[in-house]
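In what follows, a single structure is set out as structure tokens and then discussed.
Of the protein chains in this complex, one is absent; all others appear in place.
The block that comes next holds chain A.
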Amino acid sequence: MSIVTIRNVEFLNNPARFLDPYHFRVTFECIAPLPEDLEWRLIYVSSPGNEELDQELDDCLVGPVPVGVNSFEFEGSPPSPDKIPPEDVLGVAALILTGSYKDQEFVRVGYYQNTEYDNEEMNEAQPEPIRFDRLVRDINTKPRVTRFQIKWDVSPQRPGQAVSAGAATSAAVPSANDIDMEDAIDTNGTSS
């Protein structure tokens, strides 16, 4: 059971130029108070075959995290061009966002990023050396999520800390027979 569940990840500047910082917002739900900070990392994977070439773009801490739905914004520097093998610059690369608690990774979200020139001529001619200033990136917003079981180590609740006051405070549950599909679909779906 994960205490933290990502509700949404939004890229606030996408598409963008290759050398622009990554700017995005993570919204997550936390169902128990966490005494320590959550750590989030953004990693750029240029060459899937070689882990050594991964670049950590940002590493930030968020906390203390209250119970409920939380969001934070996060800015990661662009990958350093000289650390990317020239043959891996164009085309598809991966962007990985990881969430950790107490040095244990509990979620890993992967995105595909496509990189190309901002004009057709360069895409066809492929200048040597690579003109990084003319590159643009586009992140496919469909996330690929892997969750990991970790030890959250939450201390047992103390009496009197109860969050609920009985089901009376909960919403009434209407009959499912009256639910209509049109009401429900795509009222909220913006992610894909």
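Following the convention adopted for this analysis, a residue touches a chain if its C-beta (ideal position, glycine included) is under 8 Å from a C-beta of that chain, and two chains touch if they have at least 3 such contacts; residues count from 1.
FYI, contacts and distances are computed from a predicted model.
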Name of the absent chain as recorded in UniProt (options "GOLD domain-containing protein", "Mediator of RNA polymerase II transcription subunit 17", "Proteasome subunit alpha type" or "Protein HIR"): "Protein HIR"
Hidden partner chain, residues of chain A it touches: 1-3, 5-10, 27, 29, 31-32, 37, 39-41, 43, 45, 48, 51-52, 54-56, 58-63, 65-66, 68-74, 94, 96, 98, 100, 103-105, 108-110, 143-151, 154, 156-157, 159, 161-168, 170-192
